[in-house]
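Starting off with a structure, shown below.
This part shows chain A:
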Amino acid sequence: MTNQQIAEDLLVKYGENVNSFEEPWGLLTFTTNRQNIISLLEYLKKHETFRFNFLTDLTGIHLPDNEGAEFGVIYHLHSLENNVRVRIKVFLSQDDLHIPTAIPVHASANWMERETYDFFGIIFDSHPKLIRILNIEEMDYFPMRKEYPLEDATRQDKVDALFGR
Partner candidate 1 sequence: MSSFVQWITESMFLWKSLIILVLFAVTLGIAAYSTWAERKVAAYIQDRRGPNRAGWGGLLQPLADAGKMFFKEDFIPAKADKWLFILGPCLSMFTALMSSAVVPFGNSFLIDGKPVIVQGIEINIGILYVFGVVSLGVYGVMIGGWASNNKFSLLGAIRAASQNISYELAMGMSIIAILMMSGTLSLREITQQQHGGNWNVFYQPLGCLIFIVCAFAECNRTPFDLPECETELVGGYHTEYSSMKLGFYLFAEYINMFASSAVTACLFFGGYNYPGMDFVQSQLVAFLGDTVGHNVATLVGIGAMFTKILFGIFFFMWVRWTVPRFRYDQLMNLGWKGLIPLAVGNIVITAIALLSGYKLVGIWAGLAVMVLIISIFWSLRPKKKNAVLGA
Partner candidate 2 sequence: MENVIIPKNTTDALAFNRPIVEDVEYTTLNLGPTHPATHGIFQNILKMDGEKIVSGEQTIGYIHRAFEKIAERRPFYQITTLTDRMNYCSSPINNMGWHMTVEKLLGVTVPKRAQYIRVIMMELARIADHLICNSILGVDTGAYSGFLYLFQEREKIYEIYEEMCGARLTTNMGRIGGMERDLSPTAIKKIKDLIYNDLPKTLAEFEKLFNRNRIFIDRVVNVGPITGERALEYGFTGPNLRAAGIDYDVRVMEPYSSYEDFEFDIPIGHNGDTYDRFMVRNQEMWESMKIIKQALENLPEGPYYANEDHYYLPPKQDVYKNMEALIYHFKIVMGEIDAPAGEVYHAVEGGNGELGFYLVSDGGRAPYRLHFRRPSFIYYQAYPEMCKGVAISDAIAIMSSLNVIAGELDA
Partner candidate 3 sequence: MQFLQNIFNLPPIWYTFSILSVLTLFGALGTIMSKNPVHSVIYLIVTFFSISAHYILLNAQFLAAVNIIVYAGAIMVLFLLVIMFLNLKEEADEMKNNKTIVAAVVTALLMGGILILFLRRSDKQTADKLNFSSQTGMVEVLGKSLYGEYILPFELVSVLFLVAMAGAVMLAKREPGERHF
């Protein structure tokens, strides 16, 4: 089973909805949209030869310069039996940060989605409990977005006037 086969199979099944196929460092990467992501995950999981039954990772990314698709959700799938990984990306626009949840397909997506929500504010529709997971509940911004600072404003022992910063 090669990346080529997977890509061809997906193109037959999903056509235009999967695009931008790449192979950085041998890892098949492609983009889809949020209407198809859940059925795609399910298809890959149930497929009798591919069997991408393991959701390795789910995370977000913020690309502020990428007009109309500022946010990305990135899924890493692993087919344990064939030992092949794929990476699926879904890009979302800043104004409409909604994407369906992947919990029905992979239970492990639960916390990873909550983490992504916590960091980027991406809303996973029909997630059973989409609240902040790592940060305090009272937080009013999404810290991993590029516009927010890293530092704690309360640090006192740092003197920026001195050389080296």
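Just so it is clear, a contact is a pair of C-beta atoms (placed from the backbone, for glycine too) under 8 Å apart; a residue touches a chain by one contact, two chains touch by 3 or more; residues count from 1.
How were these candidates chosen? In short, all candidates are chains of the complex that A comes from, given by their letters.
Note that the structure is a prediction, hence the values are computed from the model and not measured.
Peer 1: Touching chain A in this complex, which is it: 1, 2 or 3?
Peer 2: Answer for chain A: candidate 2.
Peer 1: Candidate 2 touches which residues of chain A in the complex?
Peer 2: That would be residues 24-25, 27, 29, 53-57, 59, 61-62, 74, 76, 80, 83, 85, 87, 106-108, 110-112, 115, 119, 132-136, 143-144, 150 of chain A.
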